[in-house]
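Excluded from the complex is one protein chain; the other protein chains are retained at their positions.
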Amino acid sequence: MTDDSSSSSVIEEAVRDTPLSERVEAILLIVDEPIGLVALAAAVGSPVPAVRQTLETLVDDYDGRGHGPRRGFELREVGGGWRLYVRENHDDLVAEFIGGQAPARLSQAALETLAVIAYKQPVTRSQVASIRAVNVDSVVRTLLARGLITELFADSETGAINYGTSDALLQHLGINSLDELPPISPLLDDGADGFDEGTIR
Amino acid sequence: MTDDSSSSSVIEEAVRDTPLSERVEAILLIVDEPIGLVALAAAVGSPVPAVRQTLETLVDDYDGRGHGPRRGFELREVGGGWRLYVRENHDDLVAEFIGGQAPARLSQAALETLAVIAYKQPVTRSQVASIRAVNVDSVVRTLLARGLITELFADSETGAINYGTSDALLQHLGINSLDELPPISPLLDDGADGFDEGTIR
Partner (left out) sequence: MAPSPEQNPLADAPEPVEGVEETAGFRVSLTNFDGPFDLLLNLISKHEMDITEVSLSAVTNDFIAYLSHLDDDEELDQASEFLVVAATLLDMKVAGLLPQGELVDAEAVALLEARDLLFARLLQYRAFKEVSAWFARCLQREDRRHVRAVRLDEKHRRQTPELVWTLTVDDFAALALLAFAPKEIPHVGLDHLHAPLISIREQAAIVVTLLRSTESVSFRELVAGVTEPGIVVARFISVLELYRHAALSFEQLEPLGELTLRWAADTWSDETLATLGADYDR
């Protein structure tokens, strides 16, 4: 809760204050992709062997071999990393839940973000965020999940992922290529100039 | 695992086979917005009271008041539904891991406009402006762009658009319903009426 704490002290404080298993769970809850043991250990500020031990304990725990009940999710090591998954025997339940949802419409926020990506690609999340002046993480996730945008490449310096639009978007718009998008300059050019200066390229 | 099973039999099978808490957890793990009690009950194929009971048990469970250890995540009822969150004392750790930029703060003008809309909804822009005594058009646009407010309906006579707050606002405030807004005087309503008529009641 110390706002002025430096980076390292945040971890130190957490290490001091809370059990390792909680910190591991906190990270696992928010990772999209499987996270490797070493990266996880760095994130929670504990030695690799201790984290490995904790992961094993959590696997057992979630599988009902600990003190609590079996969980509806499980912790699996896939492709060299760890991630939470729906326990396999609930897959059908989840499939039905997802399939039964109302046909999806994109929110205004998602549409605007999509428009920014369409006109500015390749573009990183933080660049989009600075144009939209809001955090766009979850919206980008939605667009990715919908197949409207794709990850193009990672910036060689920063590692930030650059996004672009997919062919699926072109089909939705009824055009054959991005060249057919109506021009929206000069506003775009102005925005782009100011924006390139302020970000990493 | 029966691919050809009909919808209902999938749920029936799950109901027969696995504890309700697991099914609830499975759904909670995959939702990307708060899921309401009724929707959750439908998803897991169990009666609402039983699901409510299960949610309460899970809250306790994750908080370490069950049989297992306290979890690094918690279950919260926010924005009219339930969702898994990183436990608050790990937020700094996670923030550091993610390394994202903090979303832009709302200006004081935007906050006040938001407050007026929250308490007086449905409300038109000009009504908000009469309370805030300034033109609020661009602020309203900002709030709309952020998804904190929505257009509810157009006035049948004047065509003026009435605005209200969105579910996303509740989530951003960390509350479950508008009832949780701090009470302000009921006189405010009278004041507005008096004002609209240009007289004091």
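Order of writing sets the chain letters: A and B. Residues in each chain are counted from 1.
Quick note on the criterion: a contact is a pair of C-beta atoms (placed from the backbone, for glycine too) under 8 Å apart; a residue touches a chain by one contact, two chains touch by 3 or more.
These numbers come from a predicted model, not from an experiment.
Residue in contact with the omitted chain (choice from B:24, B:58 or B:139): B:139. Touching the missing chain, out of B:39, B:58, B:94 or B:149, is residue B:94. When the whole complex is considered, the residue among A:24, A:94, A:123 or A:149 that touches the unshown chain is A:94. Those residues of chain B that touch the chain absent from the view are 28-30, 32, 73, 83-86, 88, 91-92, 94-95, 98, 102-112, 114-116, 118-119, 131-135, 138-139, 142, 145, 171-175, 181-188, 191-192, 194-195, 199-201. Take chain A: the residues that touch the chain left off the picture are 26, 29-32, 84-86, 91, 94-95, 98-99, 101-106, 111-113, 115-116, 118-119, 131-133, 137-138, 141, 144-146, 148, 172-175, 180-182, 184, 187-188, 191.
One rule holds in what follows: only the chains that are shown with their structure count from here on.
Every residue of chain A that touches chain B in the complex is listed here, in rising order: 1, 5, 7, 10-11, 13-14, 17-19, 21-30, 43-45, 61, 66-73, 84, 86-87, 89-90, 92-94, 96-98, 100, 107-109, 112, 126, 129, 132-135, 137-138, 141-142.
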